[in-house]
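We show some of the complex, not the whole, and keep each chain where it was.
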Amino acid sequence: MASIGPNELFFLAQGLKWTLALTLIGFVGGGIFGLIVALARTAESAALRRVTTGYIAVFQGTPLLMQLFVVYYGVALIGLNIDAWLAVAIAFTLHASAFLGEIWRGGIQAVPKGQTEAAKALGLHYVSTMKDVVLPQAFKISLPATIGFLVQLIKGTSLAAIVGFVELSRAGQIVSNQTFRPLTVFAIVGLAYFLICWPLSLWGARTERRLQTATR
Amino acid sequence: GTVAEAKAKGTVVIGIQGDNAPWGFVNSSGVQDGLDADIGKAFADYLGVKAQFVPLAVANRIPALMTGKVDVLFATMGMTAERAKTIQYSKPYAGNVLSVYGPKDKKIGGYDDLKGVAVGVPKSSAMDTAISAGAKSANILRFDDDAANIQALLSGQVEVVGGNQFYGDRLNTAAPDKYEPKFDLTTLYNGAGTRPGEKDWNETINAFLDKIKADGELAKIYDKWMKREVPKFPEQLPDIPFTAQ
Amino acid sequence: MSYTLDFSAVIERLPELLLAALATIGLALAGMSLATVIGVLGVVARRSRFKLLRGLVIGFVEVIRNTPFLVQIFFIFFALPQLGVRLNPTVTAIIALALNGGAYAIEIIRGGVDAIPKGQIEAGLALGLHRGQIFRHVILKPALRTVYPSLTSQFVMLTLTTSVCTSIAAYELTSVAQKIEADTFRSFEVYFSITLLYLVISSLMMGVFALISRISFNYPVK
Amino acid sequence: MPQSTAAEVPLIALDGVGKWYGAYHALKNISLRVRKGEKIVLCGPSGSGKSTLIRCINHLEDIQEGKITVEGTTLTDSGHAIDAVRREVGMVFQSFNLFPHKTIMENCTLAPMRVKGLSKPESEEIARKYLARVRILDQADKYPAQLSGGQQQRAAIARALCMEPKAMLFDEPTSALDPEMVKEVLDTMIGLARDGMTMICVTHEMGFARQVADRVVFMASGEVIEEGPPETFFQAPRHERTRAFLGEILAHH
């Protein structure tokens, strides 16, 4: 039976590296598709809105663990053998885009209607209206919620263990099963998460305060 | 793929458990280790190919096998009739000597004494299967792994645990002289798992197992990890076919 | 792969799954009710005159929001007994869910309270109402109304989080599913089924939330 | 103060009041006496401190210098004095500030029940009286968002009246209203004035000032520049700044 030494800590650090890589994947994929979801969710076409509403309901309404499972193993079942990285990228993109899409939809709708109308009255097209007028304001409004979700996503990457990634949580579990000190190991793991997430949360809260004083 | 394909490729993909020392686990250098890993390596040698290990968790070992992400599972799988409906077991290659562990001052003599008692077991383990069958009225709490199970006993969250032969040492290290084995559960055997209907894998593994049982290699590996002799394996188990139809 | 899905094992044990789904709903409901209470009381504490109390609430919120739920529930279950507090898995699960949801609820509700126009509070003061009365009668309901969508989507997440409670052996949907999986090795069938069950549960929750909103926030706004 | 005779105790008295927002000196040595039944119109350019002044009177802002006395109670930071004053003085805001989640009736009964401890029937009785007084009794069961701006402002006036205050403070009560609704609110206020309510009113409605004010007080940069009865104030303003301000205000009408 091993004790918790430098080897074990190094093993956990390796896991941490995966955690960060997975977060990055989720955020980039989720960011791009989330934008599309948000735009579709606020589109004029009722059909488009309904489809995205369903999309959001499904991916917000089922556990991320199951989404990962279905994408990796479920898809393989019908003969599509995809790489674990691709599976994680797809599942995290689906998951994050549903949440970010919903957050950013809120931001877009919080931009006063007069802004869109003024843009239209000036003759701006949809793309320019969104890119130059609505989205910059919407992102600013949704920034705190976006950061809040990023923190949840960091913690959510632990579920990628099901497709074989030994990220921070899984590394913790493995070390705990070698050392039989689950409390100590999970205290270290918890602390590691805290040290990544807390600065982000602080930054989010600061941004929120700054935005609030700016609008008052 | 098939055995032929694996030989052509020069690798066999073997699923083991990632966190179940000393059976199968990933050590702190990130390398797979344990009884299952050694048997896996021996199997690869037998085939004359390289072994590629995929560390798995309880939740995904069957999906990984069924979707072809691994060729074979040496993943500490207790052989039961119900499970045998889904996967193809090989002949047994390990025996689980399972016991109930509890505090010295608590009188537990058999299944009957478990009535209403909080019993901890690792999820999806042979201990779970055995106690669930033996003591229907026990209050069974299923934890993610051995570490959590032992911690639950130490924290007093359960009164006794179902464990393998290594629990004694671990409990003694954590709380000297406090716990002891109470009684042995029915022995469960571990077999390798392959996809149902794939005769080639099943036959190859059975032949391999026969070989290492005969030439003493299994005994060596067994001694290294289990610190005991290879048990005597039954020729057949009810409703658990060892060979593919 | 020639794997054929066979749901007979799942169907046979469907009653077990449905019962477990009820347990999941129970855990979620208990967790979110307590979380709401913690949220409201936390906001009150967060606005109190006592710096220590405010600091404690801030610390609580930060620790909870920035650590995984798994770690939190582990500590309540495995570490508290060392301080002499031993809680069974279900109680532990409810407390952990309540604390976790409560921390988020504090932040969300605080946002709603901050968004109440200052004029509302001043109107209350000018009428002679005290701070507590203003919070209770003037601020709370409109604040909850504005944050209701965020609060409820947080609660849907809380519902899905109940699945983590399996790691302390609490009785809920995922743990029963894992037991069935272990018994039968019918992993796909079991996981597909509970994915569907979770979707049904969360859709149900949303429906109930919408209903509650229609009943409790029935006043028109411009 | 020329208007207040020494014998009479003023209902509201400000003595050398000074108020700072951080380093910004918002009110400078303000002294003002308001007798019972008197109607004061407060005017002046934006940022001159009108709102600040009336907000200080019922302690929505605290002051750093001088003192404010309402009905003999001096506004200190003590909770009791503040409570007493707020019970005696009603306030109506520019943006109504009705509670959106309560019906008009509930808006009116909340304070009588919670502050005065009246029963529900008692406070509804009072509410009905004042809602009728401002002529929106028929709207009692609606929510604020269902009323027009003018009706909302009259509801806000009724809500303040339900505490049966000795004086009413108005901060630009008509400036958030559509032109057509201004009249109905002004009429309500004229009615109140006729009934003898003591009033301090910040407004740019000079017609209203002419009609009901006993005194017009003109402020600029946190100071009271000039005050006097409306006739002399409008016809013969003494100060240059007053003249300039009146010029602006009356230009487009």
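Going by the order they are written in, the chains are A, B, C and D; count residues from 1 in each one.
Going forward, a residue touches a chain if its C-beta (ideal position, glycine included) is under 8 Å from a C-beta of that chain, and two chains touch if they have at least 3 such contacts.
If you're wondering where the values come from, they're calculated on a predicted model, not measured in any experiment.
This file describes a complex whose protein chains occur as A x1, B x1, C x1, D x2.
Assume only the chains that are shown with their structure count from here on.
Hopping across touching chains, the smallest step count from subunit A to subunit C is 1.
Using the contact threshold fixed earlier, the set of chains in contact with both subunit B and subunit D is C.
Averaging Cα coordinates per chain and for the whole protein, the chain whose average falls nearest the overall one is C.
In terms of C-beta pairs in contact, the better-connected of the chain pairs A-B and C-D is A-B. Centre-to-centre spacing of subunit C and subunit D amounts to 46 Å, using the average Cα coordinate of each chain. Between subunit B and subunit C the centroid-to-centroid distance comes to 37 Å (mean Cα coordinates, whole Å). For the pair subunit A and subunit D, the distance between C-alpha centroids works out to 52 Å. Counting partner chains per residue, subunit A shows two or more touched chains at residues 69, 73, 76-77, 182-183. Multi-chain contact residues of subunit D (touching two or more other chains): none found. Chain contacts here follow an irregular pattern that is not a line, a ring, a star or a complete set. Which chains touch which is summed up as A-B, A-C, B-C, C-D. Taken in their complex, subunit A has these residues touching subunit C: 57-58, 60-67, 69-70, 73-74, 76-77, 79, 102, 106, 145, 148, 151-152, 155, 158, 169, 182-183, 186-187, 189-190, 193-194, 197-198, 201, 212.
Residues 1-3, 9, 77-79, 81-82, 86, 88-89, 166-169, 175, 178-179, 181-188, 191 of subunit C are the ones that touch subunit B when the two sit in their complex. Subunit C contributes residues 1, 3, 5, 62-63, 65-72, 74-75, 78-79, 114, 149-150, 153, 156-157, 160, 163, 187-188, 191-192, 194-195, 198-199, 202-203, 206 to its touches with subunit A in the complex.
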